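Encoded as structure tokens, here's the structure I'll be asking about.
With one protein chain held back, the other chains of the complex are shown just where they sit.
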Amino acid sequence: METFFFSLLNGVIYGLLLFMLSSGLTLIFSMMGVLNFAHASFYMLGAYFAYTIGSVTGFWIALFLAPILVGLAGAGVERWGLRKVHTNGHLAELLFTFGLAYLIDELVKIIWGKIPVPYEIPAALDFPLFTLFGAQYPAYRIFMLVVSIAMLAGLWFLLKRTRAGLIIQAALTHPHMVGHLGHNVPRVFMIVFGFGCALAGLAGVIGGNYLVTEPAMALSIGPIVFVVVVVGGMGSLEGAFIASLLIGLLQTFAISIDTTFAEIFAFTGLSPLSDLGRISIASLAPMLPFLLLVLVLMIRPRGLMGEREI
Amino acid sequence: MTDTLSISLAPSQSEKFRTRVLPFLIMAAVLVVIPLTGPSRTTYSLLNAIGINMVFALSYNMLLGRAGLLSFGHAVYFGLGGYAAMHAMQAIETGTGLWSIFPVFALPLVGFAGGALAGAVIGWPSCRRAGIPFAMISLGLAELVAAAGFMFTSLFGGEEGVSGDRMNGPELFGLSLGPINEVYWFIAAWTLIGTVAMFAFTRTPLGKMGEAVRDNPERVEFVGYDPQRVRYLIFIFAGGFAGLAGGMAAVNYEIFTPETLSVIPSGFVLLMAYVGGIRYFAGPMLGAVLLTYMQSNLSDFTEAWLLYLGLLFMMIVMFAPSGLAGVLVSISQGLQSPDRRDILGRWARYAAGALLAFTGIVITIEVAVRESSGFGEVFEPFGFALAPDNPVTWLLALGLVGAGGWVMRSSGSDKEEASS
Partner (left out) sequence: MNYLKSLVAAAVLATCSISVSSADTLKIGYIDPLSGHFALAGDTGLKHFRYAADRINEAGGAGGMTVEIVPFDNKVNPKESLVQLQKAIDQGIRYIVQGNGSSVASALIDAINKHNKRNPGEEVLFLNYAAVDPAFTNDRCSFWHFRFDADADMKMAAMTDWLAKQDDIKKVYILGQDYSFGKAVANAAVTMIAEKRPDIEIVGNELHPLGKVKDFTPYVQKMMTSDADAVITGNWGQDMTLLIKAASAAGHNVPYLTYYGGGLGAVATMGEGAIGLVKQITEFHQNIDTSEEQVANMDRFQERYGTDYYYQRVFTLMEMFDKAVDEVGENDPVKVAFALAGMEHETPYGPVSMREDNHQLIQPLFISTFSDDVSRTLEGTAFGFTTDPDGNINGDATRTATTCQMERPS
């Protein structure tokens, strides 16, 4: 019971962190069809910006300022880079962001150094909120939960209930029509890309101190973000939300299962000392999302909630 | 551009020879001539790495360039093929059964079989989709296989991998494969075999169907082919040739480690193929030469070589999507066109501008990198100390970038005038 409850709570929080990371990517993909490989790099930029700004102004101002700066950087990338490549198709756009990820990695190392920076959780949130079955529950995790839920609500409202959101959605399916109506479609794209990057930046501000702020952080978080977006259904915000929670829970619950393959497949005579037999479900947990990715793409390629097959 | 349309659409015999046989004869000649120049062992080891990467990049282009399949996990087949060859090499060493008469020289065939088998198993689920789902499946599978590589010690040898000794078993062509110049002949032979085989593959009906599937899968279905099946078959061959390159690497390095399977080498082969030019058969070979050189030698001069690599790649994506091969082709076309003087003049100006701007960027990067890494070195090109706290440094860098940009822009506007 204790294990179950903890796994549930931990799974939900980890899932929400994943959602924060992937919502921007989902947004950009659904609006522009660009699979942004540099998304995790913008997440990294968010963390580093927050560290630098925060060391001057404190965490709370950085929380607002850093995502805005990342958003501006993203908009700049779209305006002077991606837009040029747009005519060459989605593959070129994808490869452009692939190269951009290399570039940002190296720039971060030059600017902030190769050693991880001491970006810490603000003192105001650095206390155990409550104690449960003997374990403390840090306030910052609950703060993360609140921010990501606010993010989901805000995004949903923006896209479904505001005029700007409707124009953005229309520009996705009928760019020419929207253009004829007098809207500047390239500018819409630039804003969407910048906004998506800003969301990644926000995730960086929140996640950078919870995890580690170092030059390899983009690489380590990159692949899992794609898993969320694909499993949820490319371009579906609700799908990304459900997939995040699913992956968070799946991974956390799997860690609490110590059964090894040798025990499961005992009837085949698999030795617990063999390479395959010694593997336990728990030790496989971090790889499960990738297995899920492959399975989903094989069985239901549009993902959980995707409206169309990609 | 002259109109070359002739009455007979089929290429003449001489043209066939010129485009399909001559390049390989030249390549073989070059491969034979290289050792006559008396290269050092360092050069040999670099050449061997280039040969391996050429075959690897070409096999990648069977997917990306020919069949339009973007893969982020091609190193999986390179690695599995290499591991197969490595285990075979160990079997040759112990000399059990059939392996006692198997020459090390033929190990790339084992690699091919290993890679093709892996392609047949993994390709079956992944080739059901094209486009981005295919790319994502390849990414997921690459992550899974790479993680498995560290977990299954008996097969992949753990972190330290599997190593062997290539100087065992029967010798072929009098090559003991001990010294590196003998290994060169082995690599050269297999590079040529791999290149010719992959070129021949593009001429087969399957290779042609692959291109058709890339361009219009729906129509392929209408004429009675199954795009999934075509993709699958091509995937197996691409995996096989990647495994061939893996087998070459196994003999050359005598060691295989699990990180060969990971997404990082998979990304690198993508860069090689794309930088070289995926629309041309020889493109990935060019990319392999350049990037292998960059990887092994540029790092002697600058620790920021990855930054230059990223910049190069982005420049190619933005300004020369057909890669280096595309640039070379358009230069040679420019040389043949009647108004070549104008074109060449414009290009020369453009190139000069680009060179100026690039110099400025290099100065900025090198000064910044040295300041950041903290060895206390100062960037001193040709004996000029460019200190980071000296405004001259930054003025110079900025001035060069500005001047270069202006020259490029002015020659660019010429181009617009010329075309209008």
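When the chains are written out, they are named A and B in that same order, and each has its own residue count from 1.
The rule we apply is simple: a residue touches a chain if its C-beta (ideal position, glycine included) is under 8 Å from a C-beta of that chain, and two chains touch if they have at least 3 such contacts.
All values reported here derive from a predicted model rather than from experimental measurement.
**Student:** In the complete complex, the non-displayed chain touches which residues of chain A?
**Tutor:** 2-3, 6-7, 10, 13-14, 17, 109, 114-118, 120, 128, 131, 134-138, 140-141, 210-216, 219-221, 224, 251-252, 255-256, 258, 280, 282-287
**Student:** Please output the residues of chain B touching the missing chain, sorted low to high.
**Tutor:** On the chain B side, contact with the omitted chain comes from 40-42, 44-46, 49, 147, 150-151, 153, 158-161, 163, 165, 178-180, 249, 253-255, 257-260, 295-296, 299-300, 303-306, 373-376, 382-383.
Assume only the chains that are shown with their structure count from here on.
**Student:** Any idea which chain A residues touch chain B in the complex?
**Tutor:** Per the touch definition, chain A meets chain B at residues 35, 81, 84-85, 88, 90-92, 94-96, 98-103, 105-107, 109-111, 113-114, 223, 226-227, 230, 234, 274-276, 279, 283, 286-287, 290-291, 293-294, 297-298, 301, 309-310.
**Student:** Going by the contact rule set out above, which residues of chain B touch chain A in the complex?
**Tutor:** 70, 125-126, 128-129, 131-133, 135-137, 139-141, 143-144, 147, 151-155, 263, 267, 270, 274, 304, 306-307, 309-311, 313-314, 317-318, 321, 365, 368-369, 372-373
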